[in-house]
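Removed from the display is one protein chain of the complex; every other protein chain stays in position.
Going in written order, the chains are labelled A, B and C, and every chain counts its residues from 1.
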Amino acid sequence: MKRIGLNPVGWISQLSQGEVTLLTGTTDRELYKVFRDCCLAVLNSGVDLDDAAALFAPYESFRVELVRRERGVKMELIDPPEVAFVDGTLIRGVHEHLFSVLRDLLYMHVKYSGIEAHAASDNTTEQETTISITDMVFDMLRHAKALDGNDELNTIVCWGGHSIGLEEYKYTKEVGYQLGLRQMNICTGCGPGAMKGPMKGAAIGHAKQRYKKGRYIGISEPSIIAAEPPNAIVNELIIMPDIEKRLEAFVRAAHGIVIFPGGVGTAEELLYLLGILMDERNSQHPFPLILTGPEGTQGYFEAIDTFVGKTLGPAAQSRYQIIVNDPVAVARALCESKQKVEQYRLAMGDSFSFNWSLKIEPEFQHRFEPTHEAMAQLPLHRNQSVGQLASTLRKAFSGIVAGNIKAKTVAEIKRKGRFKLSGDPELMTLIDELLASFVAQQRMKLPGSRYEPCYTIAVE
Amino acid sequence: MKRIGLNPVGWISQLSQGEVTLLTGTTDRELYKVFRDCCLAVLNSGVDLDDAAALFAPYESFRVELVRRERGVKMELIDPPEVAFVDGTLIRGVHEHLFSVLRDLLYMHVKYSGIEAHAASDNTTEQETTISITDMVFDMLRHAKALDGNDELNTIVCWGGHSIGLEEYKYTKEVGYQLGLRQMNICTGCGPGAMKGPMKGAAIGHAKQRYKKGRYIGISEPSIIAAEPPNAIVNELIIMPDIEKRLEAFVRAAHGIVIFPGGVGTAEELLYLLGILMDERNSQHPFPLILTGPEGTQGYFEAIDTFVGKTLGPAAQSRYQIIVNDPVAVARALCESKQKVEQYRLAMGDSFSFNWSLKIEPEFQHRFEPTHEAMAQLPLHRNQSVGQLASTLRKAFSGIVAGNIKAKTVAEIKRKGRFKLSGDPELMTLIDELLASFVAQQRMKLPGSRYEPCYTIAVE
Amino acid sequence: MKRIGLNPVGWISQLSQGEVTLLTGTTDRELYKVFRDCCLAVLNSGVDLDDAAALFAPYESFRVELVRRERGVKMELIDPPEVAFVDGTLIRGVHEHLFSVLRDLLYMHVKYSGIEAHAASDNTTEQETTISITDMVFDMLRHAKALDGNDELNTIVCWGGHSIGLEEYKYTKEVGYQLGLRQMNICTGCGPGAMKGPMKGAAIGHAKQRYKKGRYIGISEPSIIAAEPPNAIVNELIIMPDIEKRLEAFVRAAHGIVIFPGGVGTAEELLYLLGILMDERNSQHPFPLILTGPEGTQGYFEAIDTFVGKTLGPAAQSRYQIIVNDPVAVARALCESKQKVEQYRLAMGDSFSFNWSLKIEPEFQHRFEPTHEAMAQLPLHRNQSVGQLASTLRKAFSGIVAGNIKAKTVAEIKRKGRFKLSGDPELMTLIDELLASFVAQQRMKLPGSRYEPCYTIAVE
Partner (left out) sequence: MKRIGLNPVGWISQLSQGEVTLLTGTTDRELYKVFRDCCLAVLNSGVDLDDAAALFAPYESFRVELVRRERGVKMELIDPPEVAFVDGTLIRGVHEHLFSVLRDLLYMHVKYSGIEAHAASDNTTEQETTISITDMVFDMLRHAKALDGNDELNTIVCWGGHSIGLEEYKYTKEVGYQLGLRQMNICTGCGPGAMKGPMKGAAIGHAKQRYKKGRYIGISEPSIIAAEPPNAIVNELIIMPDIEKRLEAFVRAAHGIVIFPGGVGTAEELLYLLGILMDERNSQHPFPLILTGPEGTQGYFEAIDTFVGKTLGPAAQSRYQIIVNDPVAVARALCESKQKVEQYRLAMGDSFSFNWSLKIEPEFQHRFEPTHEAMAQLPLHRNQSVGQLASTLRKAFSGIVAGNIKAKTVAEIKRKGRFKLSGDPELMTLIDELLASFVAQQRMKLPGSRYEPCYTIAVE
């Protein structure tokens, strides 16, 4: 048995005795398992695999222990993967990532464990809930030091599939390169594919410009990090408790967003953002949003655009720009939009590093648990506001992502069969067509594996 | 009316909406007054006066306001003293100090407002109390970033009178200079006299050694800062809620302590520290402690040493070294003791920046409110442990300090007459003699004003 | 006509009037042409081409001008290549490289223009010559700030072909990655192939280790930079006046050398280094030297090793280690040799950043002009010391490199026919076999072009 002690670095080297007790005293088996799995994923940083089971199989004996010392807490790894070490020493970047996991998963968990429960209780107004969840997102980014240095209006969030072809991957790299040459930083979901390409490209652009402050921020969540371990470029890792908080972290920290071709997860992200931007209170809020891909993705974006047009209407369509096969144009557009963002933040007295003035409804903030029942009950019809419809569609797609790759939901599907979605015939047809096109384009899984749908669509 | 807005800097530029609400929402008139007075004291940094009333008189119309903005909070000063401005711009150091006041007085106050009440409740064990007060002290120092860079074992706390003669003042400067040449940093009570001299000397020593990381830490408390505004050298200001927490902050952050001649406040500090060091659990704890003064202070230190010997005994006397008129010897002794401190911290797994392993009994941590009643009831007799006796004597002296310079207590004395101290005849005589010698040596007040005692001593 | 002014940065922003006069006053047409071509090469940084003519064809109207200003000198580019600009602004790294060209080609040229002539004059002892050429190499590296930060014994020079296959390229990247993970820096000839791979790999290794001081030093020469423009990773560019000074710069700055498979240029480098190490005065000098390549290069290295064994003997063979297909072993060996290098430098009182104590004979320092006559007269026989033989072989290979890719020599070959090499039959056969193997392995030119030999071998 190999046992390796890690000296605490950064914030964790300054803990009070009370905080140490909270950290080391947990007896929550479930939480420990998630923590251990996230550590294992981080120790496999840079390995390209989206099958958590395959990734973890060789490391059954791996464990993490927290050891109390007078001055704080020490982490010990038992039987960790060799790949994370150089001549017996843990790679520095991985070392930092492990303490990010500790910070977000244990420390922040303890601090905010009650927030969803609290929000659900009766004596809390919606207003309070919104603020407190946003405050939590803020506090987690602040504690991760992700807000320091985020005030130059140059953080571009890139969304897109982890499973994309070589052409599309090269394209994301090229967009990243052009952004890097313009001293933009990159924030993604932290895995492979469209989450890695822009970072890799930006790193070269930064090097050429002698830009020393390059940030490659990966924002993940416990239920997905194992399937998408941080790529080798990520130099800041943040793990938000669930997809809703993760999406909020993206939009609050971003100064512009690029969406590359992806699967149903990417559609979820687009609908989430459009749902928020459709909120009347955000109608004047400038939010640079570009959908882009290489030659050959026109069809893909037309399908998305049509779907948005037919479901949410032209106002939603007007919130994004589609640019095909022109990385320079993408980078320039984002550069130019900086000014508008700056003016708006100044006018609002808003922070440059955190987009407080964007209004987000509670239904976009609370955890949607995609059980069979919840999925079956989604109100997939037109008798609701555009914002609510966007929220409902977002949840439907979120559930399908879970059914595709989140271990727990995958298991549920195995046990109970596929999710059943139903609603307005016309709406259901639109959804059906969009999802079918993703499957046809192999956007549901990493190449090599055949996609087995986790849902059926029924017309009410 | 002159109104000046201050942009938030540092930690305060990153506040959540909830935190802003807490900060701006206080309706506590008393707290606001303390806050306003502390700000006024800070705006008078560098002015040598120990009469708060005289200092504040010209600024009756002065006010501070907190203004809520989307991104956080802004401070506004109404009719501030001219002395703090250069061509209309607030001096940077004062700007920082004001936000330190905001941080410690409002932000931390809100966070820890319940701690003394909580400690007083029945269902808290002593052990819990100790830890939670120490945790609070730690948290306040951590939040003030006073622990960053405190891990080189070179923080020397200097205690001593604010009212000292020129010879003694020069001596404190010379000791500071020798410490500065040896790359030691200085932490004091942040006012004039022996609190300023060592900083001034160290600054020159640091400059000669091209030492860029010079720290001049002032630790004050709300009830005393007006009487002892920060001197011009202080570059880190921390305001602890009361004298007990302040003393704990000193001893936890220090790697060595120098005590210069002073009055009853200095005696309080010495008794506080000896009381802790007499705790059996600290018997192996190395804690460098030097009493020093210029030629002519032999008598003063002999009086102190005799008092300690006769009250606490030779074991207490062995915890300090008296060095008269030899600044180089003082600095060398502290330099040499670094190694022992380092070994002990390593052996204990203790932090280099915060002395967790020093045990402090609750009676040294809780606020002692020097009312006439409390003073009268102090058990000034020998039927207690040495540690308890030290604690009792500390409280007696603490009350006299309050009666001398803390506005509220001074007013009480005016209204109700002098404190009455009583106890064992022999002990009372020792106390009486010590205090009388302070009065005779003009160590009770800044020169120029005649000392009017705030106590009488009775033998039971 | 497009004209772009570049503000001076770094050293050039501080020039005396006399220095400005020297810089702007040159009327040397030949020197100007070389300067202009080097600038053009640098503006094409990152473009992979080894045909200078093809590279330069589109930019016939390109010119550089130096403009005198009161405070110094400004550079102006007329009709520069678009590829070096982002939204109208020159890429920062290219900007820096241009001023490196100015520094080394004009400024240092003026300073040292007489050095070769001087050395040739009668009243200079050999000892003086050696020192003055070494001093010049030192001064150029110092002025380029290449010695600052070169004192951590972690600069690894990588030699190898610019024309290598994908497998070999990937291998150089992997070796660079392993070196980067161990916080080694990379110095190469600054072009593509084996000069780029190790830098690219090291950059990723550095990023993972959060190593901020990554150096990717390219050392080129005027006659070759056009054929091998700096790759995109190079962040320090130095242009030495000729191959002899360039080789000396490599060995004086290096703390270890890796030789990847290459063509005749690589053989020249190996013979140069072995010739020096065979000097008796260097017999105790530790100089880590590793020959390495991927699976399949055993044969290549055996051929080299055999050639060295049969020409220079087993003592020469003992100065290097051959490692096939094991990047980790290469990196570890270099790491471990640090200690020996450190001990030797300390024992000699030598600098960590410049290897003064390595003795280099004048014949390795002076420019060898590969005319047809000089090549024909090379004493390719065994009646000389091992060091002299190494020097002679080095010259022969150097001439062939020039005949392959240096524009001037290529033109000579076209005009006068191939070089004629002649000497001892046995030696000539060894040479013939080695060169033939390079041709067979396509190591003479970038893939796609057929190699046309520039020499014939005759037996005396």
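In this section, contacts are C-beta pairs under 8 Å (C-beta built on N, C-alpha and C of every residue); 3 or more make two chains touch, one makes a residue touch a chain.
As the structure is a computational prediction, the values presented were derived from the model and not from experiment.
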item: Visible chains in contact with the missing one; value: B, C
item: Residue of B:I304, B:C335, B:I360 or B:L435 in touch with the missing chain, whole complex considered; value: B:C335
item: Touch criterion as defined above, residue of B:T24, B:N235 or B:T371 at the omitted chain; value: B:N235
item: Among C:T24, C:S132 or C:T371, the residue in touch with the chain that has been omitted; value: C:S132
item: Contacting the left-out chain in the complete assembly, out of B:L55, B:A203, B:A254 or B:L378; value: B:A203
item: For chain B, the residues touching the chain missing from this view; value: 46, 86-87, 91-94, 96, 181-182, 203-204, 207-212, 232-233, 235, 332, 335
item: Contact footprint on chain C, counting only the chain that is left out; value: 13-14, 16-19, 69-72, 131-132, 134-135, 138-139, 142, 147, 348-351, 353-354, 356-357
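To be clear about the criterion, only the chains that are shown with their structure count from here on.
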item: Innermost chain, taking as reference the mean of every protein Cα atom displayed; value: A
item: Interchain centroid distance [CA atoms averaged], chain A/chain B, Å; value: 48
item: Whole-Å gap separating chain B and chain C, where each centre is the average of the chain's CA atoms; value: 64
item: Multi-partner residues of chain B (at least 2 other chains); value: none
